[in-house]
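All protein chains of the complex are present and in place, except for one that has been dropped.
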Amino acid sequence: MAAVAPTNQRLKTSLRYLLLVLVGAVFIFPIIFMVVSSLKPDGQLLRDTASIRAFLPVGDISLDNYFAAFKRAPVGLFVFNSLLVTGITVIGSLFLCSMAAFAFAFLEFKGKEIVLSLIIATLIIPFETIAVPMLMVVNSLPSIGPDGLTWGWLNSYQVQIVPFLADALTIFLFVQYFRDLPKELIEAARLDGARWFQVYSLVIVPISGPVFATAAILKFLAMYNQYLWPLMVTQSEQFRPVMVGLQYFFQLNTAWGEVMAYLSLITLPVLAFYLFLQRAFIASIASTGIKG
Amino acid sequence: MAGLSLSNLKKTYGKVEVIKDVDLEIGHGEFVVFVGPSGCGKSTLLRMIAGLEDITGGELRIGDKIVNQVQPRDRGVAMVFQSYALYPHMTVYDNVGFGLRLNKTPKDVRDRKIREAAQILQMEHLLDRKPAQLSGGQRQRVAIGRAIVRQPEVFLFDEPLSNLDAALRMDMRMEISKLHQELGATMIYVTHDQVEAMTLADKIVVLNAGVVQQVGSPLELYNRPANLFVAGFIGSPKMNMVEVSVETAGANAIDISGPAIGRLSLATEASGIVLGDKMTLGIRPHDFQQVPEGPFKGTVTLVEHLGNETMVSLKLANGEAMIAALDGDTTCAIGETVSLDFNRDKVHLFDSGGQRRG
Amino acid sequence: MAGLSLSNLKKTYGKVEVIKDVDLEIGHGEFVVFVGPSGCGKSTLLRMIAGLEDITGGELRIGDKIVNQVQPRDRGVAMVFQSYALYPHMTVYDNVGFGLRLNKTPKDVRDRKIREAAQILQMEHLLDRKPAQLSGGQRQRVAIGRAIVRQPEVFLFDEPLSNLDAALRMDMRMEISKLHQELGATMIYVTHDQVEAMTLADKIVVLNAGVVQQVGSPLELYNRPANLFVAGFIGSPKMNMVEVSVETAGANAIDISGPAIGRLSLATEASGIVLGDKMTLGIRPHDFQQVPEGPFKGTVTLVEHLGNETMVSLKLANGEAMIAALDGDTTCAIGETVSLDFNRDKVHLFDSGGQRRG
Amino acid sequence: MTAPALILIVLFLVGPFILAFGFSFTNQRLISPNPTQFVGLSNFEQLLGVGVLTLDPERDDAGQVVLDAEGQPSYPRLRDYTRNNPDYPQYDGMREWFSFSTGDARTYVLARDTVFMKALTNTLLFVIIVAPVQSGLALLLALMINQKLRGINVFRTIYFMPVVVSIVVVSLLWRFIYDGRNGLLNNLLEFLTFGHFQPIDWLGNPDTALFAIIGMSIWQAVGFHMVIWLSGLQTIPLTLYEAADIEGATPWQKFRFVTWPGLRNTAVLILVVITMQAFALFSQIDVMTNGGPLDSTQTLVFQAVVRGYEQQNIAGGSAISVILFLLVLSISLIQRYLTRERT
Partner (left out) sequence: QTELSLWYHGAGNAVEREILVGIIDDFNSSQSDWKVVLEEFPQAAYNDSVVAAAVAGNLPDIIDVDGPVMPNWAWAGYMQPLQLSEGALDGFLPGAIGKYNDEVYSVGLWDAAIAMYARKSVLEKHDIRIPTLDQPWTKEEFDEILVKLKDSGEFDYALDLGMADQSEWYPYAFGPFLWSFGGDMVDRSSYTTAEGALNGDAALEFGDWWQSLFTRDLVPGTSQDMADRETGFIDGKYALQWNGNWFGIKTLEAVGDDLLFLPAPDFGNGPKIGAASWQFGVSATSDHPDGASAFIGFAIQDKYLAAFSDGIGLIPATAEAAAMTKSYAPGGPLEVFFGLSEAQAMLRPVTPGYVVEALEFRKALSDIANGADVADALDAATDAINADIARNNNYAPAN
């Protein structure tokens, strides 16, 4: 029953911070390297990699790489495309997947367990291994555009969006989270006269902030980093996303400084999105008090 | 019309049979209270009526419809959960108004109803809070509010007042009673509080281990418990039980004797009672009076002063324990010897199967 | 030694002051009951003692040590939560035994203690279940079991019996009482049940809106409530309050009058009472008797038969309402006129500030 | 409510996979003017064919075992048995997968496709190491950043950084770190051992390359799983911690008895996801080693891609995908079985 003196408390807190900082150091350096390198000319950049200088903005520092990057590729267009595709996919998939997961977690229907197992099984399939068959599938889908009914979705936004709206990982994530929610809430809502969809949208969604934030960030990353698929389906520059755009910088002589500048630029939206969700995440926990 | 009719209702969890062939008719507008020991299946029965638990067997009708397969939302019931089940992300206001919002009640009507309910439940000052910021009793009131604003045909209350203090509980009890009269809705109410059960119910259903023991008006149950279980369960403190055997059995009177009481004569309809039968004699604590010399004599083991009355626990000569509810100003000390008589008109006799006799 | 001493204890949530300067001494081994209306701060106070809420101001000692900053686990307390807080993934057995397992009680001792507790709580058949498979009352018993097996110096109970039926509740009450005697531990107990409070407590603490109203033995509170709040809060049904004014004030007696009662003479110590003072006269329902002609006359508005007694609500001529607890076999119908007298020795007088007088 | 999601999944995941499944029984090519033909199981036979060959050491005329320069017995050349040897048609086209000595004789386990076999074993090794280590570390991190401390959000962000940054930067950076001469890792180890450490060519050495990849992969993805753990942590009711606090639980005990059981659903999720992702290991290999040196970092998905795209052999790539699918499916079934709710 030792009384804890405040100084002891303070020491403990400092130790915690120390640990946090040390671990932080292990994780932060790619960003530092990237940003620092984006300020250096190629030669120096490569020479510095062997030493700690790789992480220090020393030597010949300038924003030249950024200007050059903008000159080399339509960076704005790529970022716009990526954000558009990613944004729509994230929103759509959160909606579709959480709804599906809701049904799996709370509704009783025939074959539920089997279907869920199958969906989870599809988690196993790495995208790379089905890209070509998938190309064949999207190429035979109808689309209605200015030219009337046409076949094939190549060179469009929807071909980058629709196939990824529903994915097993997101569904699974939601299912596992929903299973931990108190059942009485759903029962109460049903007695209050809520239809299933209302239970979902008015009760479950508002108290599931953390998992929505998690799913959103994971989906965002997956979509934003898409490379192989857009490469296969966007022949026209107009629709290309950032990761395909990155290839603009790998020529016979790779422009490393510009690559770093470009990567720094395209990392910004991801970071911003993550920070935004962090906040939403915290806020949702604080306001619902689902924690107990 | 929203009477209910339960026939042969059954519920099992895995192998555990929790509700066993319950048959029950509840008239439209009736106030029915379920009582029974903890774990006897009251909540389960309520939840089956609400549609939250699958019905393992039997048939449930609300009005004229068999509703075994009907969605909760379409059964026209409202329920107050034992665990409240408030929506954590909504304010009290929104929690209470949720059902109205769902059935598209116009905003002003909704607002009026919510504020009315809040007033009845004495929680107007809490309307902007979230459930996490409420005390247990406050949460319970919100849960009640949520049910009453919707004015359904059938109300289900699962121990709605258990976390309230006596005064508030009485107020709430009155409110619920008033509500019942005003709405004329059918109400099914689970409680552990005898007073609540006695005062609110048109009809009390006593459950034990998933089986209905007796159905009847409060005074019926109090005055003529159908079996030992009901006798012991209804009334507080518990009825005292004394083992006796039948010495003589006349047409309108019997003589009984037992180690605790010696020999006694009771006026009762004695059909079917046979000489030598082992029986149980029940006497309520409140039917005792302290007398200079009576059939029961014992040493005081515990005295509890409740203000208006005093509970005295005795140990009889043969070791049996007995409780008597005496006057509030009774003064007696532990260890003292006390002699009791009882009201001969109010005794209860049960046969060896536990069923009421006479 | 594990007495507690609270001095000037304060708690605020944001701007809401929930506990206001509470001063309280709790002796070692005492049984203290907190009562008060829903939301008055009982749970909060308990949680502050347990170390689960930060203390905004003041000082809390357990034994001789100031524990404001001490971790809950180092305070030597056990607590039964109002919301049970059972570990959902552990069986009842493991839930109950968790604390023992943590303090490395040998397995056989642990097993014995768990089974003992289960027996006391009548839940031996539930030991293998998970909390989700229990009824409300069963969960509550597990929560109690978890606390009692640990035999700490201080027990904190937050409405531990609210979900139990009368019979079981009485059993449990007895068990807790026994436990208290056996262990000699300090117990702090929150309840809404008057009977529990009256029977268990060495000392009752009445709280209202975070302020201590009165501290005293049960009968002290019942017989001499310090103020109107306590008077109204303790006793069920609630004390009847009548507005009166002082007509004459002698040394040992005063005359009072009021629209409801006409003029009356009371024997009371009248120091400080001044002619013309507005006062409140309190009469408990149980202190009424039905008489052919008495000071109170009114129309019956509600009759509640509780079996052993009958609650009769009256409306007096001037519109005031009054409740009387009459004999169990009182027969009177709604609308009838009834006349009541009361026990002159047992009246309570409060001044206009609500404080007890005489 | 599941319908829209199900339709999409069937259309864009199940459908293509079934196509791929079909391809694995044909000779489908990415590019070819020739018609596709059904070839039965031959793609699988090609991948999975193994054989065992035991060879006696060469003996000179006197019957003495011939020793090579290092004093080891020398054996006939394997290629004499596996290449165009009409006496051993069953070994034709096979190569040594691994071998061991049994007395004087040496037993060779031959595989029709040694690269695939290496990819298979590497993948399994990778999964076995990465799944527990990464989920464990991620949980540790999640617990660390779930504390109530001022500014904790900064750390949440920092720990997540490697996930946010493109794999291109990360791989590039780690190639520099792993550089065999003056890489940061070697420099650091040298510094820590006061110069006693012999620099290792981490990515160039078949013995270390896979572990180098493993290290980097864990570092890179751990933040991803940390976030999932974190959302699981948020669902545990606070009152349970309070109850445990009062019962005298230490922080470790609170973790063991409250947190961990409360994370059951999350743990299943994480384990499944990590296993899946580990099996899908591709990008790092593609950027950093291309499967080398000496196939020590070949993985199944990498091989599936190499065959499907670079070698234009969609059928072969699909066959690997199918094998991978069956493999992971059975593992995840076992996993589910092991982590099932025991009631």
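Here the chain labels run A, B, C and D in written order, and each chain numbers its own residues starting at 1.
We take it that a residue touches a chain if its C-beta (ideal position, glycine included) is under 8 Å from a C-beta of that chain, and two chains touch if they have at least 3 such contacts.
This structure is a prediction, so every number in the text was calculated from the model and none was measured.
K.L.:
Identify the visible chains that the left-out chain touches across the whole complex.
P.N.:
A, D
K.L.:
So one chain is hidden, and I want to know which residue out of D:T2, D:Q284 or D:N313 touches that hidden chain in the complete assembly.
P.N.:
Looking across D:T2, D:Q284 or D:N313, the contact with the absent chain belongs to D:N313.
K.L.:
Going by the contact rule already stated, which one of D:G93, D:G136 or D:P251 would touch the omitted chain in the full complex?
P.N.:
Among D:G93, D:G136 or D:P251, only D:G93 touches the chain that is not shown.
K.L.:
State which residues belonging to chain D touch the missing partner chain.
P.N.:
Touching the missing chain: residues 27, 29-34, 78-79, 83, 93, 95-96, 114, 172, 175-176, 178-181, 201-206, 290, 292-295, 306, 309-313.
K.L.:
What is the set of chain A residues that contact the non-displayed chain in the whole complex?
P.N.:
Residues 42-43, 46-47, 49-50, 71-73, 132, 135-136, 139, 152, 154-155, 228, 231-233, 235-237, 244-254, 256 of chain A touch the chain that is not shown.
Convention: only the chains that are shown with their structure count from here on.
K.L.:
Could you see whether A-B or A-D has the larger number of C-beta contact pairs?
P.N.:
Counting C-beta pairs in contact for A-B and A-D gives the edge to A-D.
K.L.:
Just the number, please: Cα centre separation of chain B and chain D in whole Å.
P.N.:
64
K.L.:
If a residue has to touch 2 or more other chains to count, which residues of chain A qualify?
P.N.:
Residues 290.
K.L.:
Mind pulling the chain C residues that touch 2 or more other chains?
P.N.:
71, 83
K.L.:
List the residues on chain A that touch chain B in their complex, please.
P.N.:
Chain A residues touching chain B: 182, 184-185, 187-195, 198, 202-203, 206-207, 287-290.
K.L.:
Quick check on the complex: what are the chain A residues that touch chain D?
P.N.:
Those residues of chain A that touch chain D are 13, 16-17, 19-20, 23-24, 26-31, 33-34, 49-52, 54, 96-97, 99-100, 102-104, 107, 115, 118-126, 128-130, 132-134, 136-138, 162-169, 171-173, 176-177, 179-181, 196-197, 200, 210-211, 213-214, 217-218, 221, 225, 243, 246, 259-260, 263, 266-267, 270-271, 274-275, 278, 282, 285, 290-292.
K.L.:
Looking at the complex, which residues from chain B come into contact with chain C?
P.N.:
Within the complex, chain B touches chain C at residues 13, 35-39, 42-44, 82-83, 133-138, 140-141, 158-159, 162-170, 192-195, 198-199, 218-219, 222-223, 232-238, 284-286, 304-309, 311, 325, 328.
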